[in-house]
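All protein chains of the complex are present and in place, except for one that has been dropped.
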Amino acid sequence: MAVLAKLDAGSPAARRGWSDLTIRNAFIIPTIAFLIIFNIFPLIYSLGFSFTEYRASLNRPAVFVGLANYRDLLSDPDIWRNFTITAKYVIISVGGQMLVGFGLALLLNRTFPFKGLITTLLLLPMMLSMAVVGLFWRLLWDPSWGPINYALGLGKFEWLSHPTNALFAVAITDIWMWSPFVMLLSLAGLSAVPQHLYEAAAIDRAGTWYTFRRITLPLVAPLLLIALIFRTMEAFKTFDLPFIMSAQSVETVAITLYQMAFQSWDTGRASALAYIVLIVVVCITNIYVKYLNRLRER
Amino acid sequence: MAAVTSRAQRIGRPVSIIAILLVTAIFLFPIYWIGSTAFKPRNVATSVPPTVFFQPEITPFVKLFTKRAQLREQPTQEEYDAAPWWEQAIYDGGERVIKARGEPLLSQYPSRFINSLIVSVVSTVLAVGMGTLTAYGFSRFRVPGADDWLFFILSTRMLPPVVVAIPMFLMYRTFGLTDTHVGLIILYTAFNLSFAVWLMRGFIDEIPKEYEEAALVDGYTRIQAFYKIVLPESVTGIAATSIFSFIIAWNEYAFALIMTTRRAQTAPPFIPSQIGSGLPEWTVIAAGTVLFLLPVAIFTFLLRNHLLRGVTFGAIRK
Partner (left out) sequence: MRKTLTGLLAGVGMSIAYSSAALSQELTIFWAEWDPANFLQELVNEYTEETGVVVNVETTPWGDFQTKTFAELNARGDAYDMVIGDSQWLGAASEGGHYVDLTDFIKDNGVDKSFVPATLQYYSHYGGKFWSIPLEGDANGWAYRKDWFEDPAEMAAFKEKYGYDLGVPQDFEQLIDIAEFFTRPDENRYGVALYTQTAYDAMAMGLEQTIFTYGGDLGDYATRQVDGILNSPANVQALEAYRKLYTFTPPNWTQAFFVENNQAFTEGLVAMNMNYFAFFPALANSALNPHADNTGYFANPPGPNGHQHAALGGQGISIVTYSEKQEESVKFLEWFIRDDVQKRWGELGGYTCSAAVLNSDEFLNATPYNQAFADSMKIVKDFWAVPEFADMLFQMNDRLHPYITTGEGDPKAALDALAADWNSTLGN
């Protein structure tokens, strides 16, 4: 860890009030204990059933099948297709959010009239519920009664019923909804960039790009990465938007999972698929976190 | 806070203001569409082609708050004349208000709205409070295996919720937590905690620890230093984390649907359900959305100055 307390047992603070050790434990242990207690049962339950043939909907006992569920799933071309679609979706939508969100932050990072109001307004999309966003964007994209095609003069252009267009339509919706999240975090980071660094760069006649790359980006990077981590995790679990927008061609893993778990009630298989998803997300996130820690240590 | 401007930003001011306005307009268009739909007459909401100008009305809000069914027979003229204006508006829309013992029945919207408020406010306070303390702990003290613990905290958000829903439901039933406010509060606190810890750690890391050290030398206890120095300086982080956590809890759908049956039901599953007669009630959905947006929007607007204050300490970090 980059920021370590230099204050150990012998420090002046430790002699007054609680010791640092007590404070640390009092601050950290409740959270960790709570999260462990809360998550341990669901995790073990799913892990256990992932090795069985079991339907929670029927009065039949679970039958142990070893790794059969995992083997079936990993050899199922449909599941691979789901993962490919999900990957494409994550890249387009999270990439878009990072670009748009950071771009917005750069744009807003100056003084201008009604800054507070405009920032609040720009945050509105992410304050809506996914279900409502899905429903209304479905309406917006509609070729017959939607305003998008009407305003852009696209006629009967079909967004949601065409596989490639649908992926973009859903991703654009997601970008619209979550760019503000990235924007807000970037804005917080950007305003931390000290002015004297820019002034120094100006004296050195550094180019805009150089200033951006060497001064702005490194200072914003940690918060930007946290945004990236959370958006990637969420995008990987995307279910609501494509499901509600009825963009059936955007069949993400989470949709398949939902159908398996809650409509077919194929509990065993669904648990196995959930664990596969978990492992994939853990791997991706791990890479980000490693990178984030390296940034912090600099 | 002093305005932070760079060389690049000083150039082309009007251009950037125009750009800001343009981007804001594009971003707000869907919001405008939802907002205006909340005031549209029913037949205008999905006309072909879309309608831009219309006579606004507040009937959608009347519908949102009442329990209605479709008219099978037109009301008599006397019935119609005797009805209050809001009931007439519903008659005009081809529906009638459902009554029990002569009293019009309220829809579930108000009670669900209150439940949403209770659950979201309490869980946000808990998540941000615990998250801030934990983030401080990780940021300032040596914790054995800190990175692993942090990763564990993060990982609680990785499992797709549909899978944990079933075991979670069974667990909740065992402890009698289904359909209770407490149950949802615990659930949303857990959801937001990992996010709160990570985000707050990002912010607290930016606060130079020299500040606290100076305070400690001045005779503050560690708790006092945390309370008087760190908390005020991390207000941007607290504001941002509170807003995000509140939004997540406020709009949560899947667990709200499965874990509640009556008493603790929140609004998100209710709002899009207005299809009564086999035709979507776009105007009512929009009205429900607009009202539901207000608390978050006001909350954010009140915190806007804290949000925009930024992490002001980076300056002396290096």
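Chains: A and B, in written order; residue numbering restarts at 1 for each.
As a convention for this text, contacts are C-beta pairs under 8 Å (C-beta built on N, C-alpha and C of every residue); 3 or more make two chains touch, one makes a residue touch a chain.
Since we're looking at a predicted model, the values are computed, not measured.
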Next on the checklist: I'd like to know which visible chains would be in contact with the absent chain if the whole complex were considered.
Outcome noted: A, B
Checklist entry - Of A:F27, A:W178, A:F243 or A:Y275, which sits in contact with the chain we cannot see? => result A:F243
Item to check | Residue among B:A83, B:L170, B:L231 or B:A297 that touches the chain left out of view | outcome: B:L170
Checklist entry - Where does chain A touch the missing chain, residue by residue? => result 55-59, 78, 142-145, 156, 158-161, 243-244, 246-248, 259, 262-266
Item to check | Residues belonging to chain B that touch the chain removed from view | outcome: 42-43, 46-48, 67-72, 92-95, 98, 100, 111, 114-115, 117-118, 121, 165-166, 169-170, 173, 178-179, 181, 257-258, 261-264, 269, 272-280
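Assume only the chains that are shown with their structure count from here on.
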Next on the checklist: Which stretch or stretches of chain A touch chain B in the complex?
Outcome noted: 1-7, 11-14, 16-18, 20-21, 23-24, 26-28, 30-32, 34-35, 38-39, 41-43, 45-46, 56, 104, 107-112, 115-132, 135-137, 139-140, 144-147, 150, 176, 180-181, 184-185, 187-196, 198-199, 201-202, 208, 211-212, 216, 219, 222-223, 226, 229-230, 233, 237, 239-240, 244, 253-254, 257-258, 261-262, 267, 270-271, 274, 277-278, 281-282, 285-286, 289, 293, 296
Checklist entry - In their shared complex, at which residues does chain B touch chain A? => result 1-9, 13, 16-17, 19-20, 23-24, 27-28, 30-31, 33-34, 37, 46-50, 130-131, 133-134, 136-143, 146-147, 149-168, 170-171, 186, 189-190, 193-195, 197-199, 202-203, 205-206, 209, 213, 216-217, 219-226, 236-237, 240, 243-244, 247, 250-251, 253, 268-269, 271-272, 282, 285-286, 289, 292-293, 296-297, 300-301, 304-305, 307-315
